[in-house]
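Here the complex is missing a single protein chain, while all its other protein chains stay put.
Order of writing sets the chain letters: A, B and C. Residues in each chain are counted from 1.
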Amino acid sequence: MFEHVLSVIIFLPILAGLILLASPASRTIARFTGLVISLATLVLSLELYLRFEATGHLEFVEHISWIKSLGVSYSLGVDGISLFILMAGSVLLPLVYFVFGTKEKGYYANLLIVQGAMAGAICAADMILFYIFWEVMLLPVFFMLGLYGGPRRLPATLKITLYTIAGSLLMLAAIVYLGVSYHAQFNEWSFAMEKMAHLNLTGRVAAVAFFAFMIAFAVKIPLFPFHTWLPDAYTEAPAATTFVLSAVMAKIGVYGVIRFVVPVFDLEFARFAILLAYLGVIGMMYCGLAAITQKDFKRMLAFSSASHMGVIALGVFCMNIQALTGSIYQIVAHATSTGVLFLFAGILEERTNTRTIDDLGGIAAKAPVFALYFAIAMLASVGLPGTSGFIGEFMIVLGAIKFNTAIGVLAGTTLIIGVCYMLWMFQRVFFEKTSSRSEHFKELSFTEGLVFLPVILLIIVMGIYPHPFLSKITPSTALQFAPPASVVAQMPAANAQNYGLTIEQK
Amino acid sequence: MMHGYLYLSIILFCLGIVGVVARRNVFTVFMSIELMLNAANLVFVTFARVHENIDGHVLAMMVMAVAAAEAALALAVVILLHKHKSKLDTNVFSLLKG
Amino acid sequence: MTNDLMLLMPLIIVGAGAILLMVASTCEKLTHELAAYGSAGIFAVAFLVQLSFCIAGNVAPYTEAFNGVLVASNFSKAAGLIILACGFFTSLSSQAYFKRNNFCSPEYYSLAAFAASGMLLLTMAQELITVFIALEIMSLAIYVLVGYDRKSVISTEAVLKYLMLGAFAGAFFVMGSAFVYGAAGSTKFVKIGQYLAAHGMLHSLAMIGGAFFIMVAFLFKAAAFPFHAWVIDVYDGAAVPVTGYMATALKTAIFAVFANFLVIDGALQQQWITFLFWISVLTMFVGNLIAIGQQSLKRMLAASGIVHSGYLLIALVAIGSKNFSGSVIAFYLAAYAAGTLGIFTALSYLGGSGEARKTFDDFKGLAKARPFSAAAISIFLLSMAGIPPTAGFMGKFYIITSAINAGEITLAVLGIVSSIISMWYYLRLIIAMYFHEAEEQFDEPAISSWAPACTFVLVLCVFAISLYPITV
Partner (left out) sequence: MEQCANYLGLIPLFPLLGAVFIGLLHVFTCKRTALPEKVYGILACVGPVLAFVLALKVFVALKGLAPEARFLSYKAFTWFSVGELHIDMGFLADPLSCLMLLFVTFIGSLIHIYSIGYMGGDKNYGKFFAYMNLFLGSMLVLVLGNGPVVMFVGWEGVGLCSYLLISFYSEDRSNVLAGNKAFIVNRVGDLGFVLGMSFLFWGIGAHGFDYLSLKANVHHLEPAVALTVCLLLFVGATGKSAQIPLYVWLPDAMAGPTPVSALIHAATMVTAGVYMVARFSFLYAGVELAGNIVAWIGILTALLAAIFGMFQEDIKKVLAYSTVSQLGYMFAGVGVAAYSAGIFHVFTHAFFKALLFLGAGSVIYALHHEQNIWKMGGLKKKMPKTYITMVIGALALAGCPPFSGFFSKDEILYSALATGHFGIWAIGVLVAGMTAYYTFRMIFVVFHGEPRDHHAYEHATDAPSVMTVPLIILAIGALCAGLLNLPGIFGGDQVVSHWLAPSLTEHHPHGGVFLEILAIAASVVAFVIGIKIAYTKFGHGAQEPFFSGFADFAYHKFYVDELYDRIIVQPYKAIGSSIWKVIEPNVTDAPVKGVSRLYMVLGTAFKVFQVGYVRVYALYMVLGLGIMSLLLSQSLN
């Protein structure tokens, strides 16, 4: 269509949001604006998706030099990996404006800003730019959580904010370290992501930098044991924020790992992959087990989301193409399943004024369409074949088995753990006798049913005919495992995982 | 010869420091500071002789001038203090803390 | 000679303006508001002149004046710009402030101008006694400004503390310069540099001791640990605009001259690296620890000022003496000045009469009543906290880069850690303003449109500065 489509996708929502904040617009106008802008973004990104020919490299590149003396530049681009996270955001966010119609102006404005910021973080091809968007991403969440959150929102807000900022500031040091060492090795300043892969990092400082990155992303994902901010934040946040956090923002953490850690710190990554993979698995089981005893369905979904993120992260740490592709596919699947579940949870909360599972029941009889949608999303999140959830999960488990049998077997248990709490919740909320609160539960309105339909269909289509999606992802993931120059120098990338295994056997 | 002057000035300077830290009367404190400045002047003058140029003397003059200005301000402050608490004990003025 | 005067033009304008104001203030008709506009005009003119020097082509980056006593380098020009801008905004915010607190008289503004001229001189000074005199011109004016509210015992106590400790530090400076003079036979930086190049640092004890004392004096003015204790009380005691002025312009001037002094010669700088390293670390952490516990906003900002001095010291540690262009320091000073001055400007018209609102809790629910002011304050706080896309972040980024580039990775990481620590007490005010219910209506009639306008401009500055690319 035209140049700079990425910039538009990023800055259109941000500007709209800022203008809304500054203007004395009424909430209806705010909602309408949000709707229009997010739909426009959706159209743009669909157009992007169609024009995307999967070369595996960055496409739609924009490059404007900013700080010449440091090689910092405003440069954007998407490849198969980032494209899908971007799409997940653009496809899902319009839903919010349809579903939640009665919120303050700031609510919608912040949503717009966070959407743009996330798009920026995903598209950024320069580390500094990435960092800037990465931090900006947090601010709207901070305000939404603090302004429109639940009763115990303040501690939650402080916890998520400080926790995340602490992580990411360390990452800033690591980023600068990368830039400086690039200058030292190639005698030219640059913060461009793809150049960093040529870096040849060894020694203690490199390991420290590796962990600085890992911690920042682990907090965002969140990877066990850095997940402790999640239950409070997800529970106290307004539905849309929880949705944004779980559906897109958490994924950007995984994306960061794929983008920075894997190519740049190939040696450290190979060395610590086994440890990280165990963290992922443990997180999956830990949160999955914790979910079963939750009385509050939002909190339960929060834990389930954390549990799934553990699996997704595991896919990245397994260092083979099946697992990596699987986890990228699972990113989208999880966004469309668990993310949507959070929206449904928001609807439930709005219409019954409760978050306690025991207060509900028999909703399936009252609202069959809602129950159907909910069930489909739920089945996707437990990875039933025929839904999007299965493909990713299967490939991750497959890859995990190849990477390390024990981890693979443990990862497999996600099939069981997930289904336990989900069925338990579904039974108590949708089946059984109708309780007093769910007595007058309102069925989804026609428009609501209509706007959710595409996502629900997407879940099924992605489960039955994933090939077209995967064919856009695989070139990039394959590129991830093409041996970078520095690795060839020390050891073939093919042995990277064997290397990891030998470390593990020691 | 020169070392004598230097030692003297250093001793004066240290006396000044001790005075600032130890004494509580505002007047005394400011006097100790003047003492320190004069010690510095002595050093200037001494070195002026050593280097056999008059820079040092000029500098000493300037320092004196500035010191005088400072002293003037100091006196004004002393008067203010006395107006407020009719005491010149520095420990009295500790409203701002924590 | 004329060329030299040309270089000094901004300084001359400000100084002359100051004297003019002083004289004019004898006549009754000159209300302090007029004086405020006058001084603002003076600062504006000087600023424009300075700016024209900066952007006018074929200006040598480094020109001596008065045979090496003064120097106009890009660094000093940038510092000068910052100082003049601070002066401008301060006089306008003071105008708003003194609508609520009536202890003002026209001399106030001339004193501000005097202080500014001292600072300008300080940025250019290349000779120890010039430094001392400039320092005193600045300090004496500031002393008076701090104690301007003669009725209030608080400000009197503040001026006592400031004056006493300042004079104390000044004495050290004089002693130090005396010894340096003794060692090098001159007080010109250039000569000292030649001496050091010839004999090296460790040749004479006098040189070491002297340089050490001078540094102590600078560290005192920069409020570095362990010479930080006065800052909190003085900032707290002084009137809000004065505090803002001290926190920004004065700090700029001090760090400018400090940098100039440190780069006299590599040997000198090398000698103090380890010291400055530890001092900056301690400064950052002590400043943070003090800031955490504060209830009063001014005291918190004072403490955070200490922390920012710590960051600047990182930059000082990292500067290579060779081809020194203090761009990092200048940039950080500009960013910091924009943020801090912004907050103080906002406080000067939000603080209420007699600075009724001073603690965090007093600003609860401000966002509901004054959304734009609250937003502005939040932006300034975020800038000070170093959250992108504000200037504060870029400043921090440059400092970290220069530190790591100079191999001071530990220092950079510690700086990061300290900024993590500092995050809480910045967010605290935002949380108070946005997430708490209002306990009072902030419904005083709008007194002056100048200060809010300044706040707005400063918000723009915060973003504009962050986009301005510098060459490290």
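Convention: contacts are C-beta pairs under 8 Å (C-beta built on N, C-alpha and C of every residue); 3 or more make two chains touch, one makes a residue touch a chain.
Only a predicted model underlies this, so the values are computations on that prediction, with no experimental measurement involved.
Seen in the complete assembly, the chain not on display touches A, B, C.
When the missing chain is restored to the complex, the residue among C:Ile292, C:Ala438 or C:Ala453 that touches it is C:Ile292. Within the whole complex, the absent chain has one touching residue among A:Ala40, A:Cys420, A:Val461 or A:Leu479, and that is A:Cys420.
Seen across the whole complex, the unshown chain contacts chain A at 159, 163, 224-225, 227-229, 231, 286, 289-294, 320-322, 325-326, 362, 364-365, 368-369, 372, 379, 384-386, 390-391, 394-395, 397-398, 401-402, 408-409, 412-413, 415-416, 419-420, 423-424, 427, 430-433, 443, 464-467, 470-471, 474, 477-478. Contacts to the hidden chain, counted on chain B, fall at residues 17, 20-22, 24, 90-91, 93-98. Think of the hidden chain as still there; on chain C it touches residues 160-161, 164-165, 168-169, 202, 208, 212, 216, 220, 225-227, 229-230, 232-233, 274-275, 286, 289-294, 421, 424.
Operating definition for what follows: only the chains that are shown with their structure count from here on.
Between the chain pairs B-C and A-C, more C-beta pairs are in contact across B-C.
In this assembly, A is the chain whose CA centroid lies farthest from the centroid of chain C.
For this pair, chain A with chain B, the centres built from the Cα atoms lie 65 Å apart.
Among the residues of chain B, none is found touching two or more other chains. Looking at chain A, no residue sits in touch with two or more other chains. Contact residues of chain A toward chain C in the complex are 21, 66-70, 72, 128, 131-132, 135-136, 139, 142-143, 146-147, 153-154, 157-158, 161-162, 165-166, 169-170, 172-173, 176-177, 179-180, 183, 205. Residues of chain C that touch chain A in their complex: 375, 382, 386-389, 393, 397, 400-401, 404-405, 409, 412-413, 416, 419-420, 423-424, 427, 431, 434-435, 469-472. Contacts from chain C toward chain B in the complex involve residues 129, 132-133, 136, 140, 143-144, 147, 150, 153-154, 156-161, 163-164, 167-168, 170-172, 174-175, 177-179, 181-182, 185-187, 232-233, 236-237, 293.
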